[in-house]
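With one protein chain withheld, the remaining protein chains of the complex are depicted in position.
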Amino acid sequence: MTWEFVQEALPPMLWATLATLWSSAGAVLIGLVLGAPLAAAAMARHRWALVYISFFRGVPLLVQLLLAYFALPFLGIDLPAIVAGVGTMGLCCAAYMAEILRGGLALVPHSGIEAARLLGLTPTQILLRIRLPIAIQAMRPAILGEAIMIVKASSLISVVGILELTRSAQALAASTFMPLESYALCGAIYLIINLALSLLTRGRPA
Amino acid sequence: MMAVFSDSMVAAARGLPVTLIIWLTAVAAGMALGFAVGALRFFAPRAVVWPLVAVVEVVRGTPFLVQCFLLYFGGPFIGIDLSPPLAGFLALSVYGAAYFSEIFRAGFLAVPPAQLEAARLLGLSRMQIVWRIMLPVMALGVLPALTNLAVILIKETAVLSIITVPEFTFRLQAVGSASFAVVETTLVLALGYWALTEATAFLARRVEKRIERALAA
């Protein structure tokens, strides 16, 4: 890697890093918000929830993105690429979060829930104030692991034309004729993000 | 509409075998490599373990798509000039191996130390300990994680379409853009993968049950 290359590469790549970061954050947020009720519904064995989880975990994210990007406009739903991209990642993330939270919810001791019922908390309050916090705390490593998966998966939204890290590296490779350096730099930035995220898992005891 | 349908069928008939062959060979290669790495991390000297850990962490910390780009577009600059299917197979094997090695490592860690110390005191060699003690003891425990990863790798094969491997996604996308029937072909893709992953997961559970019973007997 030459000094000229770094000088040319760094500004656009850093901008693209921001795009990767916030689109991943958006997807994880959607995933958590939708994943919680989805987990509760899956635990109650509602069919739609089980089918949802099976679909979004069973179909490659790339195909989901193609579906959202190409198929939705045909149905008259015209979304900006960024909304389609982040939204699809979020819907997919929700399925994984639901599975994680389902595992966590199963760990919540029964007596704690009964105590809450006797004290008069409503089922919604019990879910939001007792069961979910316990599940999220127990599953924090898995949730952060899923966040890391999403950061990596976000490289796929380059396919629908969003200028994030991977897309930016493609452009760099084309303009500099240095694909090796471009993709290595791109990979290094992903690695730094994910190492930072996994340090979060290890830091701060529960 | 009929034409799109029959074109899709032809494309699927051409693309699915490519998907399946790359997937199966990459799972086999990745599992073997992953097992070796997992075992080495236990027994090899520090100087070997360190770089291994670094490689595993790099592979696990970067997107599969970027790895594919690096190998396929960057490779030729350092003398690695592979056809798309070969590059795809290699990338998927290495990617899988990193995750397989973590599963095996966790399995090795779960073997009670007393059993290993007993084997060492009795004079078994390292290889013997790995094959005769650790592998059987942990096999049952790691099986679900292994099949789970295999299913995840099916989905990763779709990414190979981006480096023009003529697999399922690539073929159907080609039909879609040629016929302007993208909705239909993308739906076929989604349903095809969904059926494939569900069927694999179902089969895997049955195999797990059978092995469990065989080991229990």
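Letters A and B name the chains as they come in the text, with residue numbers starting at 1 for each one.
Criterion: a residue touches a chain if its C-beta (ideal position, glycine included) is under 8 Å from a C-beta of that chain, and two chains touch if they have at least 3 such contacts.
Throughout what follows, contacts and distances are computed from a predicted model.
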item: Name of the absent chain as recorded in UniProt (options "Carbon-monoxide dehydrogenase medium subunit", "Autoinducer 2 import system permease protein LsrC", "Ferredoxin-NADP reductase" or "Amino acid ABC transporter ATP-binding protein"); value: "Amino acid ABC transporter ATP-binding protein"
item: Which displayed chains the hidden chain touches across the whole complex; value: A
item: Option from A:L21, A:L50, A:L79 or A:L121 whose C-beta touches the chain left out; value: A:L121
item: Touch with the omitted chain, as defined above, among A:I130, A:A184 or A:L197; value: A:I130
item: On chain A, residues whose C-beta touches the chain left out of the figure; value: 109, 111-122, 125, 129-130, 133-134, 137
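Just so we're on the same page, only the chains that are shown with their structure count from here on.
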item: Computed distance of Cα centres, chain B from chain A, in Å; value: 21
item: Chain B residues touching chain A - in the complex, by the definition given at the top; value: 57-58, 60-67, 69-70, 73-75, 77-78, 155-159, 161-162, 169, 173, 176, 182-183, 186-187, 189-190, 193-194, 197-198, 201
item: Footprint of chain B on chain A - complex, ascending; value: 54-55, 57-64, 66-67, 70-71, 74-75, 148, 152-156, 158-159, 166, 169-170, 173, 179-180, 182-184, 186-187, 190-191, 194-195
